[in-house]
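The structure that follows is given in the form of structure tokens.
A single protein chain has been removed from this complex, and every other one stays in its place.
Chain naming follows the written order as A, B and C, and within any one chain the residues start at number 1.
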Amino acid sequence: MKEKLVFGNKVLLIFFLLLLFLFLGINITFAQEAGEAKASVDSLAQAPAPPTNVVARDAPNDNGHALVVTWTLSPDDGAGKNNVVSYEILRSDNPDTGFVVKGVVALGISQYEDKGAKEKGDKNYLPSHKDFYYRVRARADGIFSESVVSAPAYAYGQWFHFGKSPIFIGSVIFTFFVVLFINMAKKGKELYVRPIAGIDAVDEAIGRATEMGRPILYIVGLGSAADLGTIASLTILNRVAKKVAEYQTPILVPCADPIVMTVAQESVKAGYYDAGRPDAYKEDSVWYITSMQFAYVSAVNGLMLRERTATNIYMGVFYAESLLLAETGNVAGSIQISGTDQVAQIPFFVAATDYTLIGEELYAASAYLGKEPLLLGAIKAQDWGKILIMISLVLGVLAASFHFDFFVKLFQVKM
Amino acid sequence: MSSEVIGIWIGAILTLGIFSFLYKDNPFYKFSEALFVGISAGYWFVVTFWQYFVPKFWDNLSLAYSELLTKGRVDYHWIYLVGGFFGVLMLLRLVPKIGWLSRWSLAFIVGTTAGLQFTRYLESNGILQVKGTIMPLDLTYPKPFIAHTGFIITDILGTIWCNLLNILYTYSHWVLVVGTFCGLIYFFFSKEHKGVFGGAARVGVWFLMITFGALFGYTVMSRMSLLIGRMDYLFGIWLGLY
Amino acid sequence: MSFYEKMMTLDRRWVYLCVGIAVAVPLFVPFTVPVSVTPEVRSVYDFVESLKEGDRLFIAIDYDPTVMAELQPMSLTIMRQCFAKGVKLIISALHQNGPGMAEQLVSLVSKEFDKKSGVDYCYLGYKPYPGLTILAMGQNFRIPFPQDYYGVSLDSMPMMQGVRNYDQVKAIIAMEAGWVADSWIRDANGRYKVPVALGVTGVMAADYFQYLPSKQIFGLMGGLKGAAEYESLAKQKERQATGRMKVQTIAHIMVIIFIVIGNVGFFMSKRKK
Partner (left out) sequence: MRWQIPLLIVLLCGVVVAVQYFVPLEELEFIYENALDWIIITGVFAMMLGLWSLFRVSISKVQNKAPGWGYNLITLAGLFGMLFLGYRVESLAEGSLFMKLFRYVYIPIQATMFSLLAFYVASAAYRAFRARTVVSTILLATALIIMLRMIPLGFLSNWNQVLANWILTVPNMAAKRAIAMGVGLGMIATALKIVLGIERAYMGRD
């Protein structure tokens, strides 16, 4: 197989540039003239003054099934008679009749997002491109007064979610880093990556298992193929399988997810293939037990003691079972190497295994073990991502200390 | 004897079977384990079949089919066939000659989730964490409750201790920012941990260790609660001792 | 192998055995472990103790059965303490899955003390939008709750005569499993200036200490430990949390003892070399 990118980097850059233009080219402003809201005074004596200036407009950054209603607070909200408790928002598709309460907000709030369902069958369905009218009620203790009807407004979908701009910019920058460093790696530039203790131990541990003539146990964790930690683990498994094939040591990979099992089979098979011993691969060395957490653990624990595995490697996504596995491996006297991106489980791996890859080290390991320039390029991109984060932190903290809050706003994500 | 009583007895015996593993691996444990694996795999398959496969795949397709029969129109529910298509490709693994077609399914699952996770984690683990850490380096963090709680400050030791806690709380924002920064340096792979850089990475490790110790200590309580629950089952529900 | 080296390399089965004993034995042997009472729990207790007959207290039961083990003992103890003193209670349950559980609790305790609904206590029940409900009650309890949980009009209740809003209750003690706690602090205390104390789950406790020094809450009970502290102050007969806490304390002591044994062995055998 040729190690060649199927799609050139230039194509990708152009693609992202196009997206960027799309994002800049869209006109975002859309406002509607507010209908003149006249205060209609309720006949009851204690009623609060009604809210005024009721304006409805399309909700931004959505799929076109929501409207935003704003109003000016009743003069009796927190002042005047000071008896407003809440506001009720009413909607109708007819300016004269058929108004129904769609939502309630507390006093002091002058905005409401009327979010409808997008499914036609839903009773809360709010169609796109259809005019709606709004009224807002100020409610006091057992009594209320209503604003005049707003001007019509309709909902429609947007082409870009501007609230997510920081994430968009972040992804463009990071993608640029990855493409850049991978290109540099392809051109043959040496990329230095510092030694990581847990990763170097993998070789040694495989060697020990070979000397003892006992199998190696590799646990991919409880994650599914949708978890990136599991994918990283499967890449590590590929490199481990290659070494294992070279040393001719048996490897056992019990799995807790059928899809992960099939991927693990491919991964191990590929390792044997890379080592030039495709015929030594045994299909039954990667098998499925069960997807239920503790049943899986009970079986693996039994396996460790009965097969007397010399080396246990735990890489990927782990939950409460981490310590159950690691302690049993300890009882069996195996050398244990672990790595997970689950913060809550790292302490138990640190306490009970010989080496632990902490968080990002798991992802670095998948590239580092193979020493493939393309994958090492990604580690460089991660480091540049960190540099960028650290610069933002320093600048942001300084700005915040001098009370310039614009910097925090750069990172403001609105959903 | 009611089925409930039999059930409790079975549960209790199996509970003891699992506990016996603490002493050493033995046939009693092996039996419980084998049964556990079989039952859990079967249970999981049945539940997934009825709760996902039937409503998501079967029901949607039969709806599409009945629409076709009764109204003669092709409605969008046929789109669920795509899922079935990838599913069947997956099963082709069992046929060695065309087993490579299952790669399409893997490609679909891994590709889709990679695209999904890319933006999700960029937001939750990147942008939002940075935003959370950007804070003014002022000293207004809520002070400890020494004044509030009426600590007895009678001796020198007490005074020192109170002042120490006060300092810790006063510089909370500094510690947070420095800790996050040094932690990031620890995860830096392009440079060896030497000199000033190595020193910062070392501080980062200290912070990591504080977190791991705290998490470990914090978890002990919930793990003990689990054991108390099992003891309740054995002594209370099964033997009825209290 | 020297004695100290043995201390370092105890067979794990001894550890298991000791943990098993530490958890099992306290379940049978009646003894008490002293609970050191923190000031934030004591201030809740002192406040409730200072109430006089006929005073009104508001109790919010905003949790569901999943966190009963931690929060129910607090609710139970405080309600008993109040009923014993003749304090009248107004009780709400603003967690979606909580009202049924809260009703059971209320009827259990009221039967014990032979208290009557509408005379000695008023169980309001549940309304959606907790934040809004809390604000509205600041104006008048009757806005969100014209009737109580059982459908009886608030106006017809003897104990609710002249009781309009938070102004007529001495304080709010809220048992919380989530963000509604913020609403009590921000809306009830912040806007209507009624004293608020919280009982929260163990995991939440650390987040709410910050409201103590600013007096936004006048007391805080955190998790099983907070409940056990309150029970030890109230000295009632039934102490659910204390029983559990006792086991936890012994188990934690056991773990710490083993850590100490390991370290003593480590240092002493190092010194010998």
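Note that in this section a residue touches a chain if its C-beta (ideal position, glycine included) is under 8 Å from a C-beta of that chain, and two chains touch if they have at least 3 such contacts.
Only a predicted model underlies this, so the values are computations on that prediction, with no experimental measurement involved.
Enquirer: For the chain that does not appear here, which of the shown chains does it touch in the whole complex?
Expert: Over the full assembly, the chain not pictured touches A, B, C.
Enquirer: With respect to the chain omitted from the figure, which of C:Ala188, C:Ala227 or C:Met254 is a touching residue?
Expert: Looking across C:Ala188, C:Ala227 or C:Met254, the contact with the absent chain belongs to C:Met254.
Enquirer: Given the contact definition stated above, which residue among A:Val54, A:Leu126 or A:Leu228 touches the chain not shown here?
Expert: A:Leu228
Enquirer: Using the touch definition from the top, which of B:Ala34, B:Val95 or B:Leu239 touches the missing chain?
Expert: B:Ala34
Enquirer: Extract the touching residues of chain A with respect to the undisplayed chain.
Expert: 1, 5-7, 12, 15, 19, 23, 61-65, 118, 128, 157-161, 164, 167-168, 171, 174-175, 178-179, 182, 224-226, 228-229, 231-232, 234-235, 238, 255, 257-259, 261-263, 265-267, 269-270, 273-274, 284, 287-292, 294-295, 297-298, 306, 320, 323-324, 326-327, 330, 341, 343, 346, 348, 350-352, 358-360, 362-364, 366, 374-375, 378-379, 381-382, 385-386, 389
Enquirer: What residues on chain C make contact with the chain left out of this view?
Expert: Counting only chain C, the missing chain is touched by 8, 10, 12, 15-16, 18-20, 23, 33-36, 38-39, 206-207, 209, 225, 245, 248-249, 251-256, 258-259, 261-263, 266-267.
Enquirer: What is the set of chain B residues that contact the non-displayed chain in the whole complex?
Expert: Residue positions of chain B that touch the missing chain: 3, 6-8, 10-12, 14-15, 17-19, 21-22, 30-43, 45-54, 56-57, 79-80, 82-84, 86-88, 90-91, 93-94, 100, 103-122, 124-126, 129-130, 132-133, 144-146, 149, 151-152, 161, 165, 168-169, 172, 175-184, 186-187, 204-221, 223-224, 226-227, 229-230, 233.
The rule is short, and it goes like this: only the chains that are shown with their structure count from here on.
Enquirer: Using mean Cα positions as chain centres, tell me which chain lies farthest from chain B.
Expert: C
Enquirer: Count the C-beta pairs in contact for every pair of chains, then give the pair with the highest total.
Expert: A-B
Enquirer: I'd like the most central chain, judged by C-alpha centroids against the all-protein C-alpha centroid.
Expert: The most central chain here turns out to be B.
Enquirer: I'd like to verify one number: the distance from the centre of chain B to the centre of chain C, where each centre is the average of its C-alpha atoms, in whole angstrom.
Expert: 27
Enquirer: Between chain A and chain B, tell me the centre distance in angstrom, where each centre is the average of that chain's C-alpha atoms.
Expert: 14
Enquirer: Residues of chain C that touch two or more other chains: which are they?
Expert: Correct list: empty.
Enquirer: Would you please write down the residue numbers of chain A that are in contact with two or more other chains?
Expert: Residues of chain A never touch two or more of the other chains.
Enquirer: Quick one: which bits of chain C touch chain A in the complex? Just the residue numbers, please.
Expert: 12, 129, 131-132, 135-136, 139-140, 142-143, 187
Enquirer: Can you list the chain B residues touching chain C in their complex?
Expert: Listed in rising order, the residues are 22-23, 142-145, 147-150, 220-221, 224-225, 227-228, 231-232, 235, 241-242.
Enquirer: Show me the residue ranges of chain C that touch chain B in the complex, using the header's touch definition.
Expert: Answer in residue numbers: 13, 16, 19, 23-24, 27-28, 38-40, 69, 202, 209-210, 212-214, 224, 244, 247-248, 251-252, 255.
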